[in-house]
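Contents: one structure, followed by commentary.
Note that one protein chain of the assembly has been removed; the remaining protein chains are unaltered in position.
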Amino acid sequence: MNLFGTAGIRGDVDTYVTPELALAVGGAVAETIVEGAVATEGALDPEIVVARDGRVTGPALADAIAAGAAAGGARVRRAGMLPTPALAFASRGRYGIAVTASHNPPHDNGIKLFRDGVEFDRDAEAAVETRVAEGTGSADWNRWTEPESVAVLEEYREAVAAYARGFGAPLDGLRIAVDCGNGMAALATPAVLGDLGAEVVTLNGNVDGHFPGRGSKPTPETLSDLRAFVADANEGIENPGRPGTDAGFAFGIGHDGDADRIVIVDADGEIVHEDTVLAILAERYTRTSEAADPVVVTTPNASGRIDERVREAGGRVERVRLGALHEGIAAVREAASEREESGDVAVAFAAEPWKHTHTRFGGWIDGGCSAAVFARLVAAEGLDALRAPVTERPYRKENVDCPDERKEPAMDRLATALPEAFPSADVSTEHGVRLEFPDASWVLVRPSGTEPYIRLYAESDDVDDLVAETRSAIETAVTSV
Amino acid sequence: MNLFGTAGIRGDVDTYVTPELALAVGGAVAETIVEGAVATEGALDPEIVVARDGRVTGPALADAIAAGAAAGGARVRRAGMLPTPALAFASRGRYGIAVTASHNPPHDNGIKLFRDGVEFDRDAEAAVETRVAEGTGSADWNRWTEPESVAVLEEYREAVAAYARGFGAPLDGLRIAVDCGNGMAALATPAVLGDLGAEVVTLNGNVDGHFPGRGSKPTPETLSDLRAFVADANEGIENPGRPGTDAGFAFGIGHDGDADRIVIVDADGEIVHEDTVLAILAERYTRTSEAADPVVVTTPNASGRIDERVREAGGRVERVRLGALHEGIAAVREAASEREESGDVAVAFAAEPWKHTHTRFGGWIDGGCSAAVFARLVAAEGLDALRAPVTERPYRKENVDCPDERKEPAMDRLATALPEAFPSADVSTEHGVRLEFPDASWVLVRPSGTEPYIRLYAESDDVDDLVAETRSAIETAVTSV
Amino acid sequence: MNLFGTAGIRGDVDTYVTPELALAVGGAVAETIVEGAVATEGALDPEIVVARDGRVTGPALADAIAAGAAAGGARVRRAGMLPTPALAFASRGRYGIAVTASHNPPHDNGIKLFRDGVEFDRDAEAAVETRVAEGTGSADWNRWTEPESVAVLEEYREAVAAYARGFGAPLDGLRIAVDCGNGMAALATPAVLGDLGAEVVTLNGNVDGHFPGRGSKPTPETLSDLRAFVADANEGIENPGRPGTDAGFAFGIGHDGDADRIVIVDADGEIVHEDTVLAILAERYTRTSEAADPVVVTTPNASGRIDERVREAGGRVERVRLGALHEGIAAVREAASEREESGDVAVAFAAEPWKHTHTRFGGWIDGGCSAAVFARLVAAEGLDALRAPVTERPYRKENVDCPDERKEPAMDRLATALPEAFPSADVSTEHGVRLEFPDASWVLVRPSGTEPYIRLYAESDDVDDLVAETRSAIETAVTSV
Partner (left out) sequence: MNLFGTAGIRGDVDTYVTPELALAVGGAVAETIVEGAVATEGALDPEIVVARDGRVTGPALADAIAAGAAAGGARVRRAGMLPTPALAFASRGRYGIAVTASHNPPHDNGIKLFRDGVEFDRDAEAAVETRVAEGTGSADWNRWTEPESVAVLEEYREAVAAYARGFGAPLDGLRIAVDCGNGMAALATPAVLGDLGAEVVTLNGNVDGHFPGRGSKPTPETLSDLRAFVADANEGIENPGRPGTDAGFAFGIGHDGDADRIVIVDADGEIVHEDTVLAILAERYTRTSEAADPVVVTTPNASGRIDERVREAGGRVERVRLGALHEGIAAVREAASEREESGDVAVAFAAEPWKHTHTRFGGWIDGGCSAAVFARLVAAEGLDALRAPVTERPYRKENVDCPDERKEPAMDRLATALPEAFPSADVSTEHGVRLEFPDASWVLVRPSGTEPYIRLYAESDDVDDLVAETRSAIETAVTSV
């Protein structure tokens, strides 16, 4: 059985993420914990905080998880509706289960597992998977527990606001438009920004599991209302949304359904490229790190502009496969520990496009925290000034046909063919083949995990040429194997 | 699959009444309701009240039921811990699910289904059984619901007290000892009797799913503490427990784990025979009935002393198989309706030993209501006076070996052999073979549903002779088929 | 003491609506109920549902009310956050207390009392006032109660949607923009419209007691974001927001903090005059009334266009003082009863500008219900067609200086002077002096209750002349007394 996909357990509630599965996963996590608590995990409470996002199917699935976990012998604390980052926050020192399908459509749902503030790694997922597959049953009747409720939201919001106060400047009346997408962001971002002094106007701030306002994934299209709203409000205003003006918006924010993702919209209603947002935060985190060797963890599809800004700030970038930032963070720390350099190395920031782990705050992806920190930076420096040093080269993403069975030999061939074709580039073959050129332009070639394609990502001032040449190399490789 | 035994769904939580089963039953009931609500059940709310008794495994099972019912599209209201009669009370106008194994040992649990205050009949159970077997899955995602909580206990207690005030006399200080058996009775009987003016001392009034104080089934043995407590307290006191005396107890009450059963202990610490309690209540309900033709429904194993008292009071007795009082009530009403006599006939009372349905109050078995009504009768007349008119003949219950495959032919033979052997008796063969003699002594022969026996119940001044003769007839029948 | 202002109990939480006052009011209401329950109010449960709007000070005030009410001996059910109309809905058959300051600024709060779905009348308020003033204390300790929670929202939303389905046409995809003003409307209007098939985009749909998005009172100014949002979205679209277009909005809705008020914004982002909205609804309710003599109750400041439409539809209009629709409804019914015409008369609708009591649905002001019904009418006929028959004459409101002590003699004088000055007008002196002209233009003169003014309202095609002439008459009256 392959319970966990690349996005964890996520899918249709009719056929995949059913109450039966939720019950089984709750039981499996409890069993893992209860056994672990006896053996090696002594430092953590054998307690699971269970929360859900605003989906229609959330209450029943959360009840099923609670039933399974309580029958499995773990202490269960019900936290109601929460942004996934708030659940992760509450899982510190214990365990957490979030019922969320993030930005999937409303008929889907999912289950995300946390341990001490961090998503389960592959080993922990595998342990759960095995237990679910084996159906190992409940604990002895005498060890079943009674779920109780716990309140998380207020402490989370206060913690985010307190953390963000370490950056930038007070918001004092900065006007910000936030499109919550009818999701969990409605419970955190507007209130946190308000606490920090902003004047916030929301779109789709009512929690509604049908996501009536827009698709739950924030894209240029789904954010069209927000973009128009900001652009129209700012029309003819010189310095919109600045404290005291009572007119226009300094910028806009869009979140996904469970508030781990963030998109920034500028005062013209245009999306700020996700890699630029990432580069801005990465640079500041690197610059303010107290470590001798600050590291930013990101993913192969993230732009070279990040590397540029991090290097400029005195740090270095490490890449890890998509969806595995938490594993990347652990790997950097472990490597430093092996070199006996733990004291010098710090993961200053870890992010993939739209998804930021503020490592000083906690080990989870947190869109609300991004909103708060970013707003404080905008208040201090202005969005234009933040963007100015980031070089935004043209970017393209393409698919090249490749039958599944040819993917591996084709990639093997490309591992030597591409470096030969681009001798000036630095080569990394850890996650596909990634070439980086002296001017920070880059190209990434990797097989799709789910579709009959090899994917090509490129960013360069001459992106057309780079794509053409790379595509040709891929096609050659695919046909010749 | 045979989901419902004679006691409904009840058994070990490891292998039978698992969270998985609870989830499935919750879903099946919801599905039945939701479809029914559209079709024929329009008068009832498509809402399920879910409660549990104090067993350790109750919270997880109730969560699982709620998950299944919410995913099945029914509105769910969680009522926490309740006596089963209180849950039945709350199910009027809607549906109810009680998580309880009544008097079973602590590692067992069970699920009891109610519809408009009455246990599911066989057809409704069969519908649930089929759905559970077929695993028909959840409702469309869009129709899943969110369980909410509801408070029931106070209204139930007030209703019982108000009802009981229609009988007997005020308790004003009558002293009563109640052994709650660490079960749900602790939430109702002492408070109701207190509201009615009694001074109540409890044994095992702390709710504890381990049933540490005594076995959860009230028997002469498990009630030994209560019996000794009452007897010792009353030693040397002439009129113990009467209002104002502040000494001794007028009588004692024992309940089972979920408070549907009641046992009465007299001032000497002796158990009042369950059939005598039944006869006392039956007589009073018959006498105070406003119907032309008041009927008491009871079971074949219940004593002829009931018939005597009911006849004396101007009513008649109907018998129905064990565990099916609710079906017996419905049958009497239906028969009256067919004869176009609905206006004249009333089921004044329906009870099997220890389990009383106070039909004027509601259609469920209610030990707390029995406690309240009985206490008011004792306050008015005294326990001795209540017992005086009831003839208590010697009673015996025996088992005769009989392999399962011979039960049916043996019973067929006995249906003619026994009437021949006892020509003076009236014969009923509806539930086994029951003979009733002119002096109200009786004998009942019926096959056990679960064990390799034919059971024999007899009550007579010459019980030894009656048993010997009957046993001989049974043995002959068993060996000759 | 004068506890209840024209808006009930409402004001600053530091000096007026303190926890101490809330405690006292809770106690006074309970005392009224408990005594009433014994005497004349037997039909109602002695139970108070307590809810609050989203203000920061709501939880503490609701706790204080619950404390007072429970110590006063009433049964208390806590309903959490609710729109005021939903609390009123839940108060049917019992009592309700809403902690809300409606559209007041965030540092204010208030307390609104309901009895069987209707606001307390003046006598009931006076009884509470007296008890609060006297500080009569708690009930006997033995009668204090324990507050429990109750779930209301889902049933309210379902009831509103079911009711609205009796009007107009299905929404199927009609696109509507709703500005919830960070208030309670967020819990009802978007979900109800969604259930009815609309596609809803919200502004300020996150509940936030600071009302960060806009002032909590919906005015042309505070709704400027909504108006711009709708207008910009609709630019260049021919038939915006119609089912299937996926572009633009058919209209917009603005609510106040507790969702009793509603403002309609047309597809051009312009406010539809509140009297026009009222006239549209009044006409339809009159037309569909089954009574021989359908009555619409409104207030003196409401436009003659209402009278026009109601007459056209075969009904008549009665006026009652501002803030007293519930008393007007009762008065109409009582008058009919005195004439023994109860069977013929029905209050088809009762409304003052922005605030509508849908009498067929219930006796409270309900902005969510207005939204649902209005949307169904728009879906059926289009907003332009709804407005077409309503004559909108120019409207003006002015203040004329008048010291408090002169108000009464001046008004006395005007009661004769104005009819003399305008002999063609029909005169009503029940609530100030109101003149209505043959062409349905009108002028109302009444003393301010709180400020040193006489207020003048006029609506006419020649509003300047009418105002000038009336003002002159008022000034003469003020100076000559």
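Letters A, B and C mark the chains as written, and numbering starts fresh at 1 in each.
Methods note: a contact is a pair of C-beta atoms (placed from the backbone, for glycine too) under 8 Å apart; a residue touches a chain by one contact, two chains touch by 3 or more.
On a predicted model such as this, the values are computed, not experimentally measured, just so you know.
K.L.:
Looking beyond the chains shown, say which of C:20, C:134 or C:412 touches the absent one.
P.N.:
C:20
K.L.:
Going by the contact rule already stated, which one of A:148, A:312, A:344 or A:430 would touch the omitted chain in the full complex?
P.N.:
Touches the omitted chain: A:148.
K.L.:
Among B:143, B:165, B:210 or B:333, which residue is in touch with the absent chain?
P.N.:
Only one listed residue reaches the unshown chain, and that is B:210.
K.L.:
So which of B:82, B:124 or B:186 would be touching the chain we can't see?
P.N.:
Checking the options B:82, B:124 or B:186, the one contacting the hidden chain is B:186.
K.L.:
By the contact criterion defined above, which parts of chain A meet the unshown chain? Give residue numbers in ascending order.
P.N.:
75, 77, 145-146, 148-151, 154
K.L.:
I need the residue numbers on chain B that touch the omitted chain, in ascending order.
P.N.:
Counting over the whole complex, chain B touches the hidden chain at residues 180, 182, 186-187, 190-191, 194, 198-206, 208, 210, 212-214, 225, 228-229, 232-233.
K.L.:
For chain C, which residues lie in contact with the unshown chain of the complex?
P.N.:
13-14, 18-20, 22-23, 27, 56-57, 59-61, 63-64, 66-68, 70-71, 106-107, 137-138, 141-142, 144-147, 210
The definition used in the following text is that only the chains that are shown with their structure count from here on.
K.L.:
Between chain C and chain B, is it the same set of residue numbers doing the touching on each side, over half shared, or a different set?
P.N.:
Over half shared, hence same.
K.L.:
Upon optimal superposition of chain A on chain B over Cα atoms, what rotation angle is obtained, reported to the nearest 5 degrees?
P.N.:
My answer is 180 degrees for the C-alpha fit.
K.L.:
What is the distance, in whole Å, between the centres of chain A and chain B, each centre taken as the mean of its C-alpha atoms?
P.N.:
57
K.L.:
Would you kindly tell me how far, in whole Å, the mean C-alpha position of chain C lies from that of chain B?
P.N.:
Here chain B and chain C have centroids separated by 53 Å.
K.L.:
I need the residues of chain A touching at least two other chains; which ones are they?
P.N.:
210
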